[in-house]
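Every protein chain but one is kept in place in this view of the complex.
Labels run A, B and C following the written order; every chain starts at residue 1.
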Amino acid sequence: MTDVQCVLDEITAEIQASPPSGDVADYIPGLEKVDPNQFGISVAMTSGETYSAGDSATDFSIQSISKVFTLGLVMGLDGDNLWDRVSREPSGTPFNSLVQLEQERGIPRNPFINAGALVVTDRLLSITGDSQASLEGLLRTESSNHAIKVSESIAAGEKATGHRNASLAYFLSSYCNLTNPVPKVLDAYFRQCAIAMSCEDLARAGSFLSRGGTGRGGRMVLTPDQVRKLNAVMLTCGTYDAAGDFAYRVGLPCKSGVGGGILAVVPGKCAVGVWGPKLDKSGNSSAGVAALAKLTSRIGWSIF
Amino acid sequence: MTDVQCVLDEITAEIQASPPSGDVADYIPGLEKVDPNQFGISVAMTSGETYSAGDSATDFSIQSISKVFTLGLVMGLDGDNLWDRVSREPSGTPFNSLVQLEQERGIPRNPFINAGALVVTDRLLSITGDSQASLEGLLRTESSNHAIKVSESIAAGEKATGHRNASLAYFLSSYCNLTNPVPKVLDAYFRQCAIAMSCEDLARAGSFLSRGGTGRGGRMVLTPDQVRKLNAVMLTCGTYDAAGDFAYRVGLPCKSGVGGGILAVVPGKCAVGVWGPKLDKSGNSSAGVAALAKLTSRIGWSIF
Amino acid sequence: MTDVQCVLDEITAEIQASPPSGDVADYIPGLEKVDPNQFGISVAMTSGETYSAGDSATDFSIQSISKVFTLGLVMGLDGDNLWDRVSREPSGTPFNSLVQLEQERGIPRNPFINAGALVVTDRLLSITGDSQASLEGLLRTESSNHAIKVSESIAAGEKATGHRNASLAYFLSSYCNLTNPVPKVLDAYFRQCAIAMSCEDLARAGSFLSRGGTGRGGRMVLTPDQVRKLNAVMLTCGTYDAAGDFAYRVGLPCKSGVGGGILAVVPGKCAVGVWGPKLDKSGNSSAGVAALAKLTSRIGWSIF
Partner (left out) sequence: MTDVQCVLDEITAEIQASPPSGDVADYIPGLEKVDPNQFGISVAMTSGETYSAGDSATDFSIQSISKVFTLGLVMGLDGDNLWDRVSREPSGTPFNSLVQLEQERGIPRNPFINAGALVVTDRLLSITGDSQASLEGLLRTESSNHAIKVSESIAAGEKATGHRNASLAYFLSSYCNLTNPVPKVLDAYFRQCAIAMSCEDLARAGSFLSRGGTGRGGRMVLTPDQVRKLNAVMLTCGTYDAAGDFAYRVGLPCKSGVGGGILAVVPGKCAVGVWGPKLDKSGNSSAGVAALAKLTSRIGWSIF
């Protein structure tokens, strides 16, 4: 297993030597303040060890990666009921999201596009009464880091500039696909996205996805069948409009966020948290994609 | 390994006891003449054994399953050059295909939608001079069945009713994304789709995809990296507009055809050929999808 | 001119004898309470006489007809500046509105679709400080009916069910195409739509459009050139997605509302207010369209 550490060090050195191009997301106030050339990576093995390199202990804004965990929570608490309100097909192009939402009468294409994630949050709110506490509870327990919390400045920035998400939420509401009041759903959604975590936290928090649903201390977060399904949704829908290219190049279920983080899962082996703030044109971390492609090709971790 | 045979027998008995609903494709003259309740399945292990049940020796029209093999041939002969002319993203909804083809200036979304497959055929024609001979050569060698051939009546039916494909081909041509004359490309395309094979042939012909690219007699059909990539494209784009649902329910790279066949790949383990003529609303074999879902859940063959 | 009265009586008798089919709009609470078989028509000649028949003195909710008057006010106060923020092309299909708004980066296709009318209201708010007072002032002065006012129950119903419009407004705001706060624009918009008027009021209020812009008492509401342009926008964009069919069948600039009213203009001759609550599938008054088609074919008032 020292192999893994060697490969991580090697990859980190390569990324640092020639940082990939791309721009840091700036449409949410606060995100643009990050040093663009940071890079971290952590691998949490199913056996319990964690290997890390680079800025793997630095917190970043997880943004859309939170959607994996809220979806996992709803799948665990509510079984297959969610799928009456959200589909699970790739969204095609960015342009399609709103078109398809209109064509498909308010049923979002999948739970990882913003419209779908708003429905997931709405459901989690209805089930738990406090979606944020549930989410933070899961992340803290699974990562063993009880200091994980929301960045209040990022949350405020999300809210101040969230007109597009407000538009989506009212649109869903016009199709009766939100049951809580729109401002309440939006507020919960913005706070989820504003959670700050490090690569180490992220790899550990996501490692139940590589262990057939078994979480910290042996508790069952999800059943093996549910985890397989969640990983399948990540692979087909987890990286915005680049799912096909991601599967082709990386070959792993992944979920990315515009904060530059990516969570990747190698079923039965490990979970990977990787972070680099610069984004490619699809909105995925340039360094993160490059590092994951190197990792799977060198260790042979592709699921294909 | 008798396990596999038992599971196949069990699944076949269940499918025969309660045949899934759906309709046989009737838009290509000839396809509709098939007995709708036939069902066959074959599993070709990497070790060489083949397990079969039901009508696994009956020939059917492979239709779009041929696209896996033409894509494999082009990837093997031409490396990554193809990707300048075809993307590899899921297509979203059926409605999108033409829209996106127009929006994306004649670059098809992926090599498995008809527009993309026409470009693959065009490329294979240019490289080999005789795309049909190359394709039949690959299928015959890998399946060890030298009797595999085109159904002339189906090929004639494809041609007589192929106005939609003709429209696509002229559209591609208007964007200079075909290099051979349109009628020549269409003719080659129609003949590929009209090839007849059995489940046993199909499982064997596709087994190089589960053996890291190694074909019959140890020859290299594709490199391990190319096979991983081809499998990734199958998973994200291989089942029309149901790729997300397929990944969720079946969890394997698959390519389906409107003749009711499906080729599935379990990397490192086996290739599966399954066939039932009735199609679900996405155009995939109802019995085939049901059988594959049973197979992966009982043997645990999901890649996730 | 008794001709006109005869034709109106004749048409009203025919409409009452065989009321057209269709449904009363019910998505705004209050609208559905209207007696569906009412019908009224008024013609205000440029010379000053008004001819009426049926329920021409009964108030109804003008809804989108208000958009002609807010657009007229903005054109009069602000010249051509508006056209940087709104296009003036027909919108194609309902499905297109949001797509096109996204494709065209937040520039609505025309000032009569809801997105466009929200921008017009936003501009009127910015110029006048009180868009509602300006609008009511214009309607009261031109109709000589100072009792015209908002139906508070309809306004409350608009607000309670206006999630789709809220979605549009936040969407425009995400493209920086609203300058006032979204709730303020929405409130002004809902109140405009909730104004109640009769056919007689409507025909008189709109008669400056048939008099080259000259309003009550000879004052210039718009220049002749501005009126020609406003009439052109009405003809190409005034009847939702049925502009082509309306031009074909009626041949006059018209603006309809889901309250069942239509304002039509015969340049140089008269303005027509017509009302019948049942709507056809495009959202235009069935009786109104039928009456206008009869009117233009019997009196020969088509502009073509």
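A few comments on the model shown:
Criterion: a contact is a pair of C-beta atoms (placed from the backbone, for glycine too) under 8 Å apart; a residue touches a chain by one contact, two chains touch by 3 or more.
This one's a predicted model, so the numbers in the text were calculated from it and none came from an experiment.
The hidden chain, counted over the whole complex, makes contact with B, C. From the set C:Q63, C:Q100 or C:N284, the residue in touch with the chain omitted from the display is C:Q100, counting the whole complex.
Among C:V233, C:C254 or C:A271, only C:V233 touches the chain left out of the display.
Although one chain is not drawn, the whole complex shows that of C:N81, C:S144, C:T179 or C:S297 it is C:S297 that touches it. Residues of subunit C in contact with the chain left out of this view: 87-93, 95-96, 100, 103, 109-110, 225, 227-229, 231-233, 235-237, 241-245, 247-248, 251, 253, 267, 297, 302-304.
Listed by residue number, the positions of subunit B touching the unshown chain are 95, 98-99, 102-103, 163-164, 166-171, 173-174, 182.
The criterion applied here is as follows: only the chains that are shown with their structure count from here on.
Our note on geometry: subunit A versus subunit C, Cα centroid distance of 47 Å, whole angstroms. Our note on geometry: subunit B versus subunit C, Cα centroid distance of 55 Å, whole angstroms.
In terms of their C-alpha centroids, the spacing between subunit A and subunit B amounts to 32 Å.
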